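This report concerns only the one structure given below.
All protein chains but one are shown in place.
When the chains are written out, they are named A and B in that same order, and each has its own residue count from 1.
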Amino acid sequence: MCLAIPMRITATDGPAATIEADGLVQTTSLMLVPDARVGDYVLVHAGFAIAVLESDDAAERLALFDEIAGMAEGGESGSDPDPDAGGSYDPSI
Amino acid sequence: MPDAERILLGHGSGGRLYRDLVHDVFLAHFANSVLARLDDAAALAASGRIAFTTDAHVVQPLAFAGGDIGRLAVAGTVNDLATAAARPLGMAAAFVIEEGFEIARLHEVCASMAATAAEAPVEIVTGDTKVVQRGAADGLFITTTGVGEIVAGHEVSAAAAAAGDVLLLSGTLGDHALAVLAARGDFNLTLDVRSDCAPLWSLVEAALAAGGEAVHFMRDPTRGGLATVLAELAEEAKLGIEVDEAALPVTPAVRSACELLGYDPLSLANEGKMVFAVAPDAAGAVLEALRGRPEGARAAVIGTLVGEHRGRVALRTSYGTRRVVDMPVGELLPRIC
Partner (left out) sequence: MRAGPTTPPSSQTAAGPAGRPADAERVAALAAALARLTPGARTFMEVCGTHTMAISRYGLRDLLPAGMRLVSGPGCPVCVTAVGDIDRVVALARLPEVTIVTFGDLVRVPSSHSSLAAERAAGADVRVVYAPTDALELAAAEPARQFVLAGIGFETTAPTVAGALLMARERGLRNFSVLSLHKTMPRALRALLDAGESRIDGFILPGHVSVVTGSDCYRFLPAEYGIGGVVAGFTAADVLEALLLLARQETPAVEIGYRRAVTAAGNRVAQELLARVFAPCDAVWRGLGPIPGSGLRLADEFADYAAEERFAIDPGEPVEPAGCRCGEVLRGLIDPPQCALFGRRCTPETPVGACMVSSEGSCAAHFRYRAIDAPGNADA
């Protein structure tokens, strides 16, 4: 719902962090993401980091996209989508 | 701080204190033979048509990365004259100063004005000072008025714009607005952004030399941003405008700040940029000329004037879709949602 952009943590000082993106430097609170570390990318909203971002999962997205494109072109590849698989995060990884 | 270092109400009342201030501050920085006469009116020579403009400057804070209220005042007036293809002949500067303002800061502002005037080039040939009670003037207000000599033989205005004209923008959007925002310190933000505030007569002179009568329209996108200039041009010229979003020059720092705060780069103020509408056969030459100057290094073709959807500005997004661009409404407020 809300404006938030990915920014990289460059320094931490207790629950506060210095974050940076394209020459924009801010301080933010890590209260909501206590496991965040220097070098992590976080999603920042209204002065707080709300999530640590996973890698751009570019390779994963490309694969999904190819699968979809393949299906859309008329050939069916793969089985019916499982409502519980596909997009869900698996904490065991 | 002792009284001698601050502006007092007495400085505005025309007597000895006032004369001392004029000599110690204004004459010291704006040294020129016309001003030195200290006549109530400056006499200038001009041939042909003159352009005449005025602006009040009320920025907070008074100084920011890349400039201050003094630079803003001089550049703003020079640029208004430039949009009329007028070489600046002389400027007047009227200061309204709040009681208690540090004279050292007044020196800084005047030094900045003098430096900007030398760049333009233009001389500050007459002026006035009033002092108001503490709390009434946010520190300092400056009103500048400029007189220029129109060098173009042809009409340069929205009425001269024609369908098919190419739109050129002299550089990156949003730098000034965000530099001021960062300097205000409201949003706990450090930005790698400097105000683009600069006098543009030399840039315009180069454009006119390259394009001559093919330069139909010029305007600087100050408050209200590029969106306002384009909306005004479309309305006044009774033509449509097509803008290519991907072609708009925006620095990564400005882009990120806009995403974070919910601003649209097209709505942000610029103080050192110019929009040109140029006949298509001369557009390439004018663009070259702009890029040949430091203030125009990132000049770009951003769109065209068209005969369709007259009065409206259409933006072609980076995805090939199209939508309307309006003037921004009301004050610029950051969003979180």
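Note that a contact is a pair of C-beta atoms (placed from the backbone, for glycine too) under 8 Å apart; a residue touches a chain by one contact, two chains touch by 3 or more.
These numbers were taken from a predicted model, which means no experiment stands behind them.
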| item | value |
| --- | --- |
| Interface residues of subunit A (partner: the chain not displayed) | 1-6, 8, 21, 29, 31-34, 39-41, 43, 45-48, 50-51, 53-58, 60-61, 64-65, 68-69, 71-74, 80-81, 83-84, 86-89, 91, 93 |
| Touch residues of subunit B, complete complex, unshown partner | 186-188, 246-250, 252, 255-256, 259, 261-262, 300, 309, 311-312, 314, 317-324, 326, 329-331, 333-337 |
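Assume only the chains that are shown with their structure count from here on.
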| item | value |
| --- | --- |
| Subunit A and subunit B: spacing of chain centres that average the CA atoms, whole Å | 41 |
| Residue numbers on subunit B that touch subunit A, as the complex places them | 188-193, 251-253, 255-257, 259-262, 335-337 |
| Partner subunit B, residues of subunit A touching it in the complex | 1-3, 5, 21-27, 44-47 |
